[in-house]
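A single protein chain has been omitted from the complex, and every remaining protein chain is retained in its original position.
Our next item is subunit A:
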Amino acid sequence: MADHDFGFGTRAIHAGAIPDPVTGARATPIHQTTSFVFDSAEHAASLFNLQTFGNVYSRISNPTVAVLEERVAALEGGRAALACASGMAAQMTALLAILKAGDHIVAASTLYGGTVGQLGVGFRRLGIETSFVDPSDPENFRRAIRPETRALYGETIGNPRLNVLDIAAVARVAHDHGLPLVIDNTVASPYLCNPFQFGADIVVHSATKYLGGHGTTMGGLVVESGRFDWGAPGTREKFPEMLEPSAAYHGVKFYETFGDFGYTMKARMEVNRTFGGCLSPLNAWLLLQGIETLHLRMQAHCRNALRVAQHLAEHPRVAWVNYPGLPDSPDHALARQQFRAIDGAPGCSGILSFGIRADDPARAGEHFIDACEFLSHLANIGDAKTLVIHPASTTHRQLSAAELAAAGVGPDMIRLSVGIEDVEDILWDIDQALDQAVG
């Protein structure tokens, strides 16, 4: 006899949300409070000692935010999650929970521009170095590992090169060295891929994207699988702070006391609490509203994106299209192995990129973007609305020429985040804008 396994859609609506015991409210209440009373001095002491579970201060935990945390942990098939103010805050929290000055990260070179900045500039200033490697060969990760390496980092689907990471292969490299693999699963969303199934240990999300789904709300999450053995030989020597008495917590040993959610507790109590990247209750509630329809929206995004990719691939004014959902994409086979099938084909998210056939493709791209009627020109992905942008001059502008090349971002690349409008309208706007751009 085992507990019933609920499907993704059911969990997207229910996980973390049982009726409120006091009021019976069925929808998740928005606990817009900074603080929570203690029943007695004894109760207060217990809470501060982590001897009982409860709420003290919303920078540490909040009941509305907790619903979001449990919801995303359940959708990823993880053990526990921690919500943060943004995806970037989630990444920072995930890494600073286990890294300190002198440590090293091996990361894919094809990451979102903001992440390259966080790891390559921000963390470097704090004494944490990162080596960026071509992720198409998992052995490149192995070659870059040093004695000081403490984590491997990649994205399920690179932004905007849309390369698909072989998560299982990179996880094996990480585990051969007693290291955790951190995967940013933002672009795929938990609906299309659960990186834990392929050996990832920690997943981060920008909930701002597909989870919230409507371009309204910033947020991020760190999720742990609960299966990384911080005490294993070869690992325990590298992460003494997981096992030793916490300087910040009067000697509590996080892994021993909390077991398979010890990492999340440490990230919450030692990073979010002290660096303050917490999520507001209202934002958590808004993100939950979006998540309830994640399964339906991702299906629509994938169907629309495949139609758009096929249309662009046949378009005389388009020089190239990049979308792993196209059968001739070099990433198609890996996508098929790792992503949920939609209509018999791997669902590859709504993100695709293309270049225009023109004498000055970069100029034509800019003209195209200006000519779009309802495709929104802005910096974001994963909205219900279709979005368009030129990465080289915007989201990846801070990268050097070499970094851009490594990230696969050419001067002519146009990135589309295909939304869930009627696909005929999306194709109409693309066609009329292409006509204007290249005559």
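Quick note on the criterion: a residue touches a chain if its C-beta (ideal position, glycine included) is under 8 Å from a C-beta of that chain, and two chains touch if they have at least 3 such contacts; residues count from 1.
As a convention for this text, contacts and distances are computed from a predicted model.
Between the listed names "Uroporphyrinogen decarboxylase (URO-D)", "CoA-binding protein", "Ion-translocating oxidoreductase complex subunit D" or "Peptide/nickel transport system permease protein", the UniProt record for the complex's undisplayed chain reads "CoA-binding protein". When you scan A:Q32, A:T257 or A:Q337 for touch with the missing chain, the hit is A:T257.
By the touch rule set out above, subunit A reaches the unshown chain at residues 1-3, 6, 10-11, 14-16, 18-22, 24, 26, 39, 43, 46, 49-55, 61, 63, 66-67, 69-70, 73-74, 78-83, 245, 250-252, 256-259, 261, 264-265, 268.
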